[in-house]
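Here the complex is missing a single protein chain, while all its other protein chains stay put.
Take a look at chain A:
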Amino acid sequence: MQWLDARLPLPRLMYDSFVAYPVPRNLNYAYTFGGILALFLGVQILTGIVLAMHYAANSAIAFDSVEKIMRDVNWGWMLRYMHANGASFFFIAVYVHIFRGLYYGSYKAPREILWILGVIIFLLMMATAFMGYVLPWGQMSFWGATVITGFFTAFPLIGDSIQQLLLGGFAVDNATLNRFFSLHYLLPFMIAGVVILHVWALHVAGQTNPTGVEVKSSKDTVPFTPHATIKDGFAMVVFLILFAYMIFYLPNYLGHADNYIEANPLKTPSHIVPEWYFLPFYAMLRAITFNIGPIDSKLGGVLVMFGSIIVLFFVPWLDTSRIRSTAFRPMYKIFFWILVADCIFLGWLGSKPAEGIYPALALAGTIYYFGHFLIVLPVLGLVETPRRLPGSITEAVLAKNGGGGAPVGAAAAPDTKG
C-alpha cells in the first residue's frame, strides 16, 4: 500500500474520501439516497452489459431478441426485469434526492456547482432511460420515440432537419434503433464521469445537514466509516428489498402491456403514455393547447416542458432566503409540500387521456409549478420570518436528546432522527 501510495496516491484518496471523511453527525435517512443512486448506476451498468451480450439492435430482430432473453437465455428474465425495474428505482431515488436538496437548501452557496452537476446528471439519466426504452422495439418504444423526437419539429425552420438528423430518416426506423443503442451504451458511462465531479464538488463544500448550519468544529462531525457507511448500507438493503419485491412479484407493474406488441409503424396505440417517471413533464407538454402570440401551441408545449427542467439550474439564484434548511422556514415548508403534491398531481394527469377537464387541470398545475420557482422562491425569502437557528449542529442534537451535560463523543449514534 505504501509503495503504491508513494507512486499513485489512490489508496489515500479512497481513505480520505470514504473512511476518514468527516460528515455532519445529524444526517437523517433522506441523506442516504446519494449512495443508493451510486449503487443503482452500478446495477444498471452491470445488468446492461450482460443484456447487451444477447440483445440485437436491428429493427427486424430486436423484439425477438428481447423475447429470447426472456424465455431462453439463462436467468435472462431476471436480468431484464432487474434492468427495467432498476431504471424505475433509479428514478425514485433521484426524485427523493432532488426533493431532499430542495428541502434542506442544498443548492445554496457554496454548493451551486454541486447542484448544477446534479441537474446535468438528471438530464443524462432521462436521455438514457428514454433511449433504453426504445430498444425492446415494442409499440410503446416506437411511438414514444416518434413523439419525443417530434419535439424537435416544433422549432421553426430548422426543426425538421434536426429531427431527420436524430432519426437518420423520415420516420423512426432501423437507423434510429442503432444509434439509440450506441448512445444508450455510452451515456451511463458519461453519467459515471459526472458523478465523480459531483462527489468531488461535494467533498470540497462538505455535506449539508438537516439544520442547515455549517459544521463549526470537529464535535459537529463523525467519520464517514463506520457511521455513514453503515447507515447508507442499511438504507440500501431496505431499498433493495423493495426492489426485489418488484422484480419477483410485480415485474411488469410499472410497464405497459402495449410494449409486448412488436412495433408497427402504421398503427399508433390508442393511448400512449411514457414511463411513469416522465409523466409530470408529459402533462406539462400537453397542457399548452393554445397559441401564445407568435409561439404556436406545439412550440409552447415543448418550451414549457424543457423550461421545467432548465428552471432547476437557476434555483440557487432564485431563492433569496438566507436560511438554508426548510425546517426553520415555517411558511416555505408549506409551499414545499404543495410543490411535492403538485408534481404528483401532474404525474397523475400525465397518465390520463388529453380530454375533458384534464388539459385545463394540467395547465393549472403547470402554472403553479413555475409559480413556485419564479415567484414563491424569490418573494418568500424576502418576506418570511424564519425560526431561530441553533448555534451549532451539536447544540441542535443535544437539545433534541433532552441532554446538555453529557459530552457526546464521536462514537455516539449519529442517527438522531432530524
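The definition used in the following text is that contacts are C-beta pairs under 8 Å (C-beta built on N, C-alpha and C of every residue); 3 or more make two chains touch, one makes a residue touch a chain; residues count from 1.
Following the convention adopted for this analysis, contacts and distances are computed from a predicted model.
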From "Sulfonate transport system ATP-binding protein", "Acetolactate synthase small subunit", "Amino acid ABC transporter permease" or "Ubiquinol-cytochrome c reductase iron-sulfur subunit", the hidden chain's UniProt protein name: "Ubiquinol-cytochrome c reductase iron-sulfur subunit"
Residue of A:S17, A:N58 or A:T289 in touch with the missing chain, whole complex considered: A:T289
Sole contact to the chain not displayed, among A:A354, A:I367 or A:L389: A:A354
Residues belonging to chain A that touch the chain removed from view: 143, 146-151, 153, 164-171, 173, 175, 179, 265-272, 285-286, 288-289, 296-299, 301, 353-355, 359
